[in-house]
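Below is a structure I'd like to ask you about.
Complex shown without one protein chain; remaining protein chains in place.
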Amino acid sequence: MLIELVKTIIFFIGMGLVGLGAVFDLIGALGLLRFPNFFVRLHAATIGAIGGAVYPLIGVALMAPSLESFGQYRWYLMGGAIVTALFIVLAAPTGSHALARATHRAKVVPVEPKVVDHLEEDKG
Amino acid sequence: MGTREKILLALIIISLALLAVILSFGALGAVPLKTIRPLGSFYLYFMANNNIMIQEIYPSITKPSDFWAASTEGVTAILWDYRGLDTLFETSVFFFAIIGSVSVFRYYSASLEEKNKKNTNNSSINTKTSDQGLSLIVKLITRINFVVIIAVSASIAFHGQLTPGGGFQGGATLAVAPLLAIAALSRYFVEDVGLKKNTMLTIRTLGLLIIGLLALAPLIMGLVGGNPYIMENQPKSWAMFIGFPSFGLGVLLGSLAFYNMAELLAVGAGFTVVFLLLTLPEEFFKKILSREVGEQ
Amino acid sequence: MIEEYLEKILWTYMFFVMIATFGVSIYGIVFRPNMLKKIIALTIFGDTANVFMIFIGYRAIYPIKPPVLWTSHPDKNVLNTFVSQSIDPVPPALVITAIVINMAITLLITFLAIQAYRLYGSLDVRDLSKLKG
Amino acid sequence: MNLESLATTYVLIIIPVFLAAFIIYVIRAVKGPSIPDSVLAIDALSYDVAAFMIILAIYFKSPFLIPGAIILAIWAYALDIFVAKYYEKKELGE
Partner (left out) sequence: MFYLLHLVMLVLMMSIGFVFAFLAIMERDLLKAVVFSAGQAAAYVIVYYLLMSPDIVLAYAAIGVGIYSAVMIIAIKKTERYEKV
């Protein structure tokens, strides 16, 4: 009985995370569309990747134990979701970092709302 | 655009329009069928069947286990069992494409030796510094990700007969590890680890050899006792060698698991060879080519 | 009634989009001068052909599942339900072979293109066709 | 209403939001004045497609649809690293 209650609560938390992820995804996409240049768009891309992909994946992992019709394969679903979430947490910021650094070095896009540019100063 | 190009373009447009008209009248099934085709139904019924139902559908079959592919996954059952020879030759095509690529870049070994010589002479300043590869963050995270990649590719390949996946898919996933290492850490790191061209060629040949031997095993056993057959997983009740060991419908199902592992080795090593060749510095090729042209 | 019409229109639209993609990629293969662009167009053509094959082998029913059994010891009911819901496994098996062979050929052509650039200094087919010897 | 049908209905409501986000990502990828913009958009698109695939597995009630997600995420990361390397270094192997 208690286990059922805990499972149901976890299920609703998971549903909330999935919905939150969808909203974040839309916000990230709008930001990516509306922001003025590449270095500003990096923020929106982070919301799209972490908020839009990792949150729903964790949500699915929380929802999975209550999905009885999946049989024993619901643990497969849960494991796949967790591994993917873990990988995206590691990879998405790293990819953005590599892209931003390379773009800055190659001067493909000008750094426009610029107050101070430490990376430029470091390079000398 | 000349006359010839115009005629060619007109021909392309006409043939595509013809195809469109044919399709819109429903010739190839513009709306896909709702029923399953008999061949597909056959595969679906018999891929993991423990002697149930076969005699009801096909009363003429007396030994139901003759058609059993011992896999719960339809595509793998077809790939490595019912159409096993096709997959064997597909792997051979991949193998010979890589042989062709290696022979196109046949100056590889000479240039690598030259590079090594140069490094030892110059006390190897550019190969050991932090100048190689991308930034420190990328290097560290990429090293962490190798663990994830190798684990995922192994799980995809070794569960190929139970869940979607298989040898080729696992190998293509495994190939991302050397590729990321080449991009993020430089190819000298990869060669220092020991993933050299010749080692990879050996592993790849080993994989293909294992596949060939597995395919030929029933034939060799059959030549001894009579009734040989080739490359099939399902037990043949009329043959001397009645099939690979399949422990119920457990983890290890006949020969499919071995085929998948060998294919994982072959494909992963083949892609590593390709990327090692492709990322060779351009200056050595220029030097070698100019020398060869000068000699002539 | 309206759903049936809508269904037919949507499927036909998808086939037309596919044929348009065929046309664009054939244009790229035939008329673009750069060899790498030709290779990109060739890969797009191959992918679209594979999608076409899968479309033809698909079943237009709603509770539809991939051709993977859930249990390792199926009984009669499980097997009948499985066959009534699963897609045809033959086209995916053919397409996997096609994808691998496509990729092998593409790798070989790319190597040849790079070698041609090294030897002749150009990837433009109009320049390459003027060479002699 | 049991939890399963609740989950299916909920996912059905979620799907259009994801599709709208995909369309906006595609617009940015097509418009993107520079190549890093396009790469960023396609990158975010791939990660979200990976998440979308796992959510859709609940909708289709089939757990065997999920292993493609991690592969897509891995290769999107590789695409990032490669474009970054293209801009940063003279040779891709260095």
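Just so it is clear, A, B, C and D label the chains in written order, and each chain counts residues from 1 on its own.
Here is the rule we go by: a residue touches a chain if its C-beta (ideal position, glycine included) is under 8 Å from a C-beta of that chain, and two chains touch if they have at least 3 such contacts.
Computed from a predicted model, the values in this text were never measured in an experiment.
For the chain that does not appear, the touching partners among the shown chains are B, C, D. Taking the complete complex into account, D:I42 is the one of D:A7, D:A21 or D:I42 that touches the chain left out. The chain not shown here touches chain D at positions 12, 15, 19, 22-23, 26, 29-30, 35, 38-39, 42, 45-46, 49, 52-53, 56, 60, 62, 64-65, 67-68, 71-72, 74-76, 78-79, 82-83, 86, 91-92. The omitted chain makes contact with chain B at the following residues, 73, 75-76, 156, 164-166, 168-169, 172-173, 175-176, 179, 183, 271, 274-275, 278-279, 282. Even with one chain removed from view, chain C keeps its contact list with that chain: residues 3, 6-7, 10-11, 13-14, 17-18, 20-21, 24-25, 27-28, 32-34, 36-37, 39-41, 43-44, 47-48, 50-51, 54-55, 58, 60-62, 64-66, 68, 87, 91-92, 95-96, 99-100, 103, 106-107, 110, 113-114, 117, 123-124.
The criterion applied here is as follows: only the chains that are shown with their structure count from here on.
Across the two candidate interfaces, C-D and A-D, the one carrying more C-beta contacts is A-D. We define each chain's centre as the mean of its Cα atoms; on that basis chain A and chain D are separated by 10 Å. Centre-to-centre separation between chain B and chain C, using Cα means, comes to 17 Å. Work out the mean CA point of chain A and of chain B, and you get 32 Å between them.
Looking at chain A, one finds that residues 73, 76, 83, 87, 91, 94, 98, 101-102 touch two or more other chains.
Residues of chain D in contact with at least two other chains: 61, 64-65, 67, 70, 74, 77, 81, 84-85, 88.
Within the complex formed with chain C, the chain D residues making contact are 60-62, 64-65.
Put simply, chain B touches chain D in their complex at residues 132-134, 138, 142, 145, 148-149, 152, 156, 163-165, 169, 173, 176, 179-180, 182-184, 186-187, 279-282.
Across the interface of their complex, chain D is touched by residues 63-66, 68 of chain C.
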